[in-house]
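Selected chains only, in their assembly positions.
We just call them A and B in the order they show up, numbering each chain from 1.
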C-alpha cells in the first residue's frame, strides 16, 4: 500500500526504496565511502583510519584555519579544541592504574565519577545481561559491534571481551593498564570516541560528504556539525575580535567538530539525553537559529511537552513510534532520519540550510533540491498524508521566499545609502574593522564589533533583518510555530526593519539636502563648514570641544558678515 | 461557613450559589438554549441539530466572510478550514472497510495509527472495564453519554453499544461499514466531533452566547474560540496581504472554530494533553498574548513546574484539587471554571478580553463587569481568601488602567503628527495599504504590511505600544508575573515607547521648522526645492539620482547667485 501511494508521485521515491532495502549500508552514506576511497565492505580499522586521517588533516578543516595568525587561544580554549590546544596539568606527577584513577577522582571530582558510574560505560555487564524485552536491549548489539571494532584494530584479542570502560580508556588509551597523568592525559576528541564507535563516527563525519551544493550556495560540507569548528575559525570577525572571551563563546557551540560531548554530555554520555529536544536547544536557540523555541511552540512540541513524560526514551528512534509510545516527533526524529533510516548525519535532507538566500530560492526546482524535498515528504508521511506534507512544504517554501524578498528590497535601500556616502558619520568617523575583517554595509561583523560610527544604527538594523528576522521567519515556517513567522518574530519583524530602513533613508536624504542647501546659502568662504570631512567636523564628531569651536568660528564669520554687501 | 463569609460581600454571590446547585444544567449556559430557541431539556439530537445548523450558517460566522473576494485559499488552507476547502485526494480510488482503512494507514502513515491505538477511541472496552477507583473511571459515564446521543440520533439502536471508533467514524461517518476514499473522505470539523460529544460541542459553542458586551466593546460572541476563524477572515489586513503563506500562519491558531484538534491533538485526542498548560501555549504566547509565558513565571506556574509531575492528570478538573494532588492552578482550572462548574466555554468570566481599552476601563462598575469580577473572586477563593482575591483583582485593574493611560497619551502625540502631515515621507512616499485595508496612523495593519514610508518608524513603535506592550502589561498583571508588568515587558516597554514617540515628536517638529526656515531664507525662485511634494523631492525619496540632480540644481542656482544682487 505504501509503495502504491508513493508510486504515484516520483521516480525518486523508487530509488529511495531500493536504497533503504539495504538497511545497514544506508546509515553511512555512499558519498563518504567514495570520498575516502573505500569499498562499502571495508573493515572497521580501515574505515576508522581513513576517517581519523581526514579528521586530523588541516587541509580538510582541522586546526586553527586560514586566519590563524590573527588570534591566539585563551585558557578555556584547550577544552573547546583539545586536539590543538590541550596540555595536561604539570602539577600532577603520577603514573596511575585504572583503579587508582577512579579512586582519586572519586575524591577530587566526585560528580563526574558518579555520572560515569550511572553510565553504560560503567555498567557493561548490566547491559550484557539485559533481557531482550528491555527497551535498552539493542545496546547488546552495539557492545558487540564495539568489540568487533577493537578486535579489527588489534586492541582486543580474538575472543577477548571488553571488560570495562573507565577513565583510562578515553583519557589515556583504550584498554591500557596505566598511564602518566602529566604526559599521557588527553581530552578525548570525536576521533577518540570513534575508535570504539566507528559506525557512529562515520555517520557524523559523513556530513562532510553529503553536502554538495549544486550552485555553490555554501562550501562543500557546510553548514554541518562535522565542520562546525572550521566554520567558526574561518569567520573573519571571530578571528578579528579583541574580546577573545566573547569570541570563544561562539566556540562553545562550534565544538561539534571537536567532540561528541556536545550532545552526549560527559560522563554519562546518555543516549536518552541525546534523544531529547533540550539537547539540541543549547545551541539551536536564539536570535538567528531559534529552532528550539519554534519546536516548543509548534503542535509537535506541544505534544512532546504534554505527553513526552509517558514515552519510553530508552527506545531507539527507529522503534520510537511503534514501541516507544512517541506520538509527536522530536528534533532528532525528523533530522536524523533519511529515507526511513536513522543516523548521526543530521543534514541529509537540509535544503534552506542556515540562511535562506535568493541563490537557494532560485534553484528549488533543481533535482538536488527536489530530491531533498521528496525525502522530507517521506519523513512527514510517518504521521501526515502525502497531500498534507506537500501542501505544508509548499507553504513553507513560499513563505520563506516572501521573507527573502522584503529583505532584498531593504538591502538595496541600505546599499544605496552606503554608496552615496550618506550613513551617519560615514565620511568623518567610520573606522575600518580590524583584520582579517573588511568593511561593508549592514554586514555580519557589525553585530559583534563597533567603533565610532561603524556600524551606523541603520546598518545594525539591516544586519538584524537579514541575519535574525529573515532566518527566524524561515525557522518558524520550517517548524510550524505560527507566531514565529507572523507576529512575534519573522514577518512582523521584517516589516519593522523595512519600515525603519525606509524611514532612515528619507531622513538621511533630507538631512543631506539641508546641508547642501545651507552650504549654498552660506557665503562662499564659509562653505566648508558643512563639508563632511573637515577637521572641524571631525572634532565635532569626536565630541571634543565642538561647541566651543563652533562658537569661535561663528563669531569670526559673523564679524566678517557684518562687513558684507 | 463558606456561605457565611460570602454573604458579607454581594448579592450576586447568592445568585451564583443558587445557580451552581444545578450542576448539570450549569455547564451549557442558559444563553445558548435561548439563542437556539430550545428548552434546557431538549433531546441530544435536537440540541445537536440546532448547534450544527448555526455552526454552518454563513450569517453566523461560517465560511470565508465579508472580505471573501480579496483572498483565495492556498493548498494548506484545506486543512485549516476543511469545511470550506477540503477535497479528498483524487489519486486514491478505493471503497475500503473499517479494517482496511486501519490496515492501509498502518503502512502509509503509521504514526497517526499508533496515536489512535493509544487513544480512548482505540480502546473503548478498556474504558468500560476500568474499576471505579481508577482516575479515568469518569470516562465510563462519558461513553454512556455518547451512546445516548447516538441513540437519540438513530445512529445506534436502542440497546446497541458503540463497538469502536476507527478511521471511518470520523472520516466517513459514524458507525459506517465502509466508504469511498475519493469521494466520501472528510476532515472532521467541530460539528463532526460534536455528533458524539454533544455536550462538549454545546459548551464550546456557548462562547458565542455569553459574550454580550454591554457597551459594544466587542461584537457579540467575540473574542472567543468559537468564532476565531471568523475573527481571522474579517481582519482587513489578513485579507489584504499578498503573502498568503504568512497570512495563513495566523489561521494556524484561528482554527478553534473549525476543529477540536487545536487542543485535543489528533489522533490521540487526549484529555490529559488538553489539561496541561502547554496545550494553550501554542497559541497563547508571544508579543500580544503571552499568557503562557506569564503563567510559567508566576507563582502558579512555578508550582506547576516543580510539583506538577506528581499530580494525577487523569483526574477531571473538578476533582483535581481534592483527588489529583493539584496544588496550583493551570490555565484550564481557572478559565474553564465558572461558579464552581467546569466547561468548554473559556470566556464566561472574561472582562478585559484581548485588549484593555478605555471603553472597558470606564465601565468596570457596570453590573455586567462586576458580576464577572465576582465570578473571579469565587475562582480565586479555591486557594485564596476573599480579602486577598479582591485585593489582587483591584491591583490588576488599576495597574491595567495605568497602561491604558500612558498609551492614550502617546496616541494623541502620534495622531497630531499624522494630522499635521509631519511623519517621514508622509507627503511624498506613503502608499495606501491594499484593499480592504485602509490607511491610518499607528494601525494594526502596519505590523504586517509595509511599502515606501508606510508605516513610518514611529507608527510601528506606536502599533507595538498599544498592541503588544499594553496587552502584555495587562496579561502579566492578570497572571501575576511581576517581571512582565514592571521591567521585562509591560510598563517598562510602555515607558520606552512613550519616550521614543515624544523624542520623535520634537525631532520631526524641529525638522519641519528647519525646512520652513530654509525655504524662507532661500531666494524666491528656488523656494519649491523644499516643498515636500515636488517631483525633485520625490526622486530623492525614491533614492534614484537624487544627488546628481541636487548637484545640478546647486550648480544652476549657484551660478545665478554669483550674479546677484
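As a working rule, a contact is a pair of C-beta atoms (placed from the backbone, for glycine too) under 8 Å apart; a residue touches a chain by one contact, two chains touch by 3 or more.
The structure displayed is predicted, hence computed values, not measured ones.
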| item | value |
| --- | --- |
| Whole-assembly copy number, given 2 chains displayed | 3 |
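Throughout what follows, only the chains that are shown with their structure count from here on.
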| item | value |
| --- | --- |
| Gap in Å, rounded to a whole number, between the CA centres of chain B and chain A | 34 |
| Residue ranges of chain A in contact with chain B within the complex | 1-2, 5, 8, 296-299, 301-303, 305-307, 309, 321-322, 325, 327-329, 381-388, 390-392, 394-396, 398-399, 402, 406, 413, 416-417, 420, 476-477, 480, 482-483, 485-488, 490-492, 495-496, 498-500, 502-507, 509-510, 512-514, 516-518, 520-521, 565 |
| Sites on chain B touched by chain A in the complex | 74-76, 78-79, 89, 91-92, 103-104, 107-112, 114-115, 118, 243-246, 248-250, 252-253, 265, 268, 270, 272-273, 276, 278-279, 281-283, 285-288, 309, 424-425, 428-429, 446-450, 452-453, 455-460, 511, 514-515, 518, 521-522, 529-530, 537, 540-541, 543, 546-547, 550, 554, 557-558, 561, 565 |
